[in-house]
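Just one protein chain is left out here, and the rest sit where they should.
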Amino acid sequence: MAVVREITFAEALNEALDYEMSKDEKVIVMGEDVGVYGGIFGVTKGLYEKYGSERVKDTPIAESGFIGTAVGAAAAGLLRPVVELMFIDFLGVAYDQIYNQAAKIRYMFGGKAKIPMVLRTTCGAGFAAAAQHSQSLHALFIHVPGLKVVMPSTPYDAKGLLISSIEDDDPVVFIEHKGLYGIKGPVPEEPYSIPLGEADIKKEGKDVTIVATAAMVHKSLEVAKKLEEEGISVEVVDPRTLVPLDVDTILNSIKKTGRLVVVDEGYPRCGFATDIAALAVSKAFDALKAPVKIITPPATPVPFSPALEKEWIPSSEKIEKAVRDVL
Amino acid sequence: MAVVREITFAEALNEALDYEMSKDEKVIVMGEDVGVYGGIFGVTKGLYEKYGSERVKDTPIAESGFIGTAVGAAAAGLLRPVVELMFIDFLGVAYDQIYNQAAKIRYMFGGKAKIPMVLRTTCGAGFAAAAQHSQSLHALFIHVPGLKVVMPSTPYDAKGLLISSIEDDDPVVFIEHKGLYGIKGPVPEEPYSIPLGEADIKKEGKDVTIVATAAMVHKSLEVAKKLEEEGISVEVVDPRTLVPLDVDTILNSIKKTGRLVVVDEGYPRCGFATDIAALAVSKAFDALKAPVKIITPPATPVPFSPALEKEWIPSSEKIEKAVRDVL
Amino acid sequence: MVVEEIPKETLLWMYETMVRIRVHEERVAELFAQGKVPGFVHLYVGEEAVAVGIMAHLRKDDFITSTHRGHGHYIAKGGCIKASMAELFGKKTGICKGKGGSMHIADVEIGELGANGIVGGGIPHAVGAALGIKLNGLDSVAVAFFGEGASNQQNFHEGINIASIWKLPVVFVCENNLYQISLPYSKQQTIKSVAERGKAYGIPGVAVDGQDVLAVYEVAKEAIERARRGEGPTLIEVKTYRFRGHFEGDPEVYRSKEEIEWWKNNKDPIKIFEDVLLKKGIATKEELEKMWEKARKEIEEAVKFAEESPWPTKEDVVEDVFSTPTKGVLVWQW
Partner (left out) sequence: MVVEEIPKETLLWMYETMVRIRVHEERVAELFAQGKVPGFVHLYVGEEAVAVGIMAHLRKDDFITSTHRGHGHYIAKGGCIKASMAELFGKKTGICKGKGGSMHIADVEIGELGANGIVGGGIPHAVGAALGIKLNGLDSVAVAFFGEGASNQQNFHEGINIASIWKLPVVFVCENNLYQISLPYSKQQTIKSVAERGKAYGIPGVAVDGQDVLAVYEVAKEAIERARRGEGPTLIEVKTYRFRGHFEGDPEVYRSKEEIEWWKNNKDPIKIFEDVLLKKGIATKEELEKMWEKARKEIEEAVKFAEESPWPTKEDVVEDVFSTPTKGVLVWQW
């Protein structure tokens, strides 16, 4: 078999967008600076030149207006919009259109409407971007029924999941960690899709299960690798899609190892990490041999100073300690 | 001791508002229909007549604008606004001003500002008010650091907690379950305050702990009473304030009983119920004798039809079954 | 616009549709009082000429977005009253299978993209439908209905500006009924007319008497034709009044009985239009009376259908969240 070329996470997403736009005229891209600029993180690069200003639409700063526009176009059955919300932190100026409109229309209409749209957005700290440009707010989308929520960790997953998301008939929130845009990985040139709702075991192991998301998958793998040398066998499960959640894969891993550490960059309370801990204690209680350890940032806004931010973000050291603690 | 008079939950809140407005000129009330109308649920009744249109301000439908106005007035050190968001469901049109502004200003400014404001709002299903007027979205406030979150279940708690909330120098989200407005209970005429961060054991017991919020406290007490007759002793813990959370009281109860059922009307995932389950499995694992049972509505929007809604809301039957299951 | 320029069948359709809305709404008020229709119910009595004057120009493949006060829009757009009545009852045969209720009545099939429980929430949806129309090269239009209260809300501002810069085929219809629940218009804005806001977005803004269906018809014609020609959006402010409380059960402490009576006596859109039809000899008293009877019969049949329809079941609660059955979605219990 030929060696698969390596491209970045951002490039993988760009390929998915390009493929979908070339395949289906109804797919359009909307958002701030997605056109000439190519997206503030470069993900929509080249699309404006290729598909023109009608299908790659730069918007004014009116997130509620333009996300609502996407909802209406989708509900009317006329378009399949892929909308970019520049930072997940900005969801507050458009949240109603996401959680009360996009998420609920199908249900409120008795199943008689579809909302095929994707809301792409970016999350994550580590860039001294401070409290309003660094958050990981996926829990706010998971909490509300009616949204699918995707959060990939590798270029390969990014491409396959974005293709699935755009082809899905339900509203999907697709969350890209800013720290991952530059990482490279093998990605087939041809289009492929990864079903929503399938976790990926990024590393098999038998002593401890780590469930981790996005950038935290990589930190967890680092730790797993390090501990491997000491003979501690860590399994790293990447749910990839947070709604629907691959409950079976996660529970099976917990049942196998009996020990669970959850690592997530979201805020600690009512977050994805507590979600998984709750899943474990309600559905795999008998298998659990130790307390579940939850590694998240503290319950504070994201501080600006790099000196503070590096303490705020879950570190490999904390993950490692948690694994040792549950052993 | 004289018999304490009984008043409704709504009246208790009204007394707290009246007391605070009479005491401190900086306290003002703002929101839709809080003036002549007296609030859509009657909580601000009489305040307009007593304090006038400058301090009891009817607003246009501009939740981001008027909640942001309250934030600015508070940050400037000039007012202590009590703002009414008519239904918690509407938070999406104003969420940025709550979670990115009110919640974070103090931290972002290095502790050099205070935001003494209360956001009063209503939650809860049971009125065939459908998907956009029935939600219990407290998790969306708990998740975000920087907000205090209060959710009383009795008239007594309502008055004392609202007084504390208005006197607190931080932003407080004060959530009133619509189903509780009419319930009566003993409430002293004089003002009193209940500290934020103190749970209340609404009923002592030794076999199973139920942690429940708002209207679910009453359902849980019903179940506890019924099971008492069978010799099953249920402890019902009402956290009352969800941030700060009285972790000690909750953990002590779990450690005492070894069994936990959490009952909450919020959505199941990344919710308050999963939060408490996660707390239990990470901090009281050794005490747990059975899986934690989580009773919430399903992960669907709130259906309109009373026939559907009654299935959607956690029922006494489900709570009872959960208690029996963990025994 | 002179009546003579409007086809007779259109005139009669307008009268009949106003009557059907009126009869529907008054019947729903009774059903609410009887406890048969639960929840929040906002009725359209007094405002019938708005929906009808606009909808007279719309085709089935045009789109509208509606509000919490949406029964009139739904009926005028061609919605099935049986299905909506069953919905108001919360029955399984409802247009939304009992999941939506009054505030979420919708029928995408006829271009009714939904009532909305969030004030202003539907405005951008109309903009979106219009974007879809434009990109698909269709000659349909979209119309957003909303109250004057909504014109102070974010989606009005953001939605209209987007429609303007992208020159979309959408008409914004502001139903200024002088109240935002208890707040009179004079305390919502310092301007005298919402129509003045058109200029802020570089689009035409027109105000019109909403109790005169012919006046509404006329401004709507121009705005909708303009949109269909690809010349962009228009903002229409229709000055109207609701004859009933904000919602059923409203104590109406904020306005006087006299004010309401004045409007009912002097500005009833059906009476006003009836006078024109009779004076111009377009219809006879008897013909019009027949329409009322027919409407009453239609509504009674709908009520009967609703009453006899089955309730949705427990299993229905978890249906219709997603379009594909999806494992890993937590439906019932942890």
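As written, the chain order gives the labels A, B and C, with residue 1 at the start of each chain.
Here is the rule we go by: a contact is a pair of C-beta atoms (placed from the backbone, for glycine too) under 8 Å apart; a residue touches a chain by one contact, two chains touch by 3 or more.
On a predicted model such as this, the values are computed, not experimentally measured, just so you know.
Trainee: Check each of C:L11, C:M85, C:V143 or C:I203 against the chain that is not shown and name the one that touches it.
Mentor: From the options C:L11, C:M85, C:V143 or C:I203, the contact with the absent chain belongs to C:I203.
Trainee: With the missing chain put back, one of A:A130, A:V144, A:V172 or A:V323 would touch it. Which one?
Mentor: Only one of A:A130, A:V144, A:V172 or A:V323 touches the chain omitted from view, namely A:A130.
Trainee: Among B:F9, B:F66 or B:F141, which residue is in touch with the absent chain?
Mentor: Of the candidates B:F9, B:F66 or B:F141, B:F66 is in touch with the missing chain.
Trainee: Applying the definition given at the start, please give the residues of chain A touching the unseen chain.
Mentor: 32-33, 35-38, 40, 58, 60-65, 89-90, 92-93, 127-133, 268-269, 273-274, 277, 293-296, 298-301, 303-308, 311-312, 318
Trainee: In the whole complex, what residues of chain B lie against the chain that is missing from view?
Mentor: Listed in rising order, the touching residues are 28, 54-55, 57, 59-60, 62-79, 81, 93, 96-97, 100-101, 105-114, 145-146, 148, 168-170, 196-197, 241, 243-248, 278-279, 282-283.
Trainee: When the complex is taken as a whole, what residues of chain C touch the one chain not shown?
Mentor: Residues 152-154, 156-158, 161, 164-165, 187-191, 196-197, 199-203 of chain C touch the chain that is not shown.
The rule is simple: only the chains that are shown with their structure count from here on.
Trainee: Where the centres are mean C-alpha positions, what is the separation of chain B from chain C, in Å?
Mentor: Chain centres of chain B and chain C, defined by C-alpha means, are spaced 36 Å apart.
Trainee: Chain A to chain B: how many Å between their CA centres?
Mentor: 31
Trainee: Please work out the Cα centroid separation of chain A and chain C, and write it as a whole number of Å.
Mentor: So the centroids are 39 Å from each other.
Trainee: Which residues of chain B are in contact with two or more other chains?
Mentor: Residue numbers touching two or more other chains: 64, 89-90, 92-93, 130-132, 269, 273-274, 277, 293-294, 298-301, 303-304.
Trainee: Give the residues of chain C touching no fewer than two other chains, as numbers and ranges.
Mentor: If we look for residues of chain C contacting two or more partner chains, we find 94, 96, 98-100, 104, 116-118, 154, 321, 329-330, 334.
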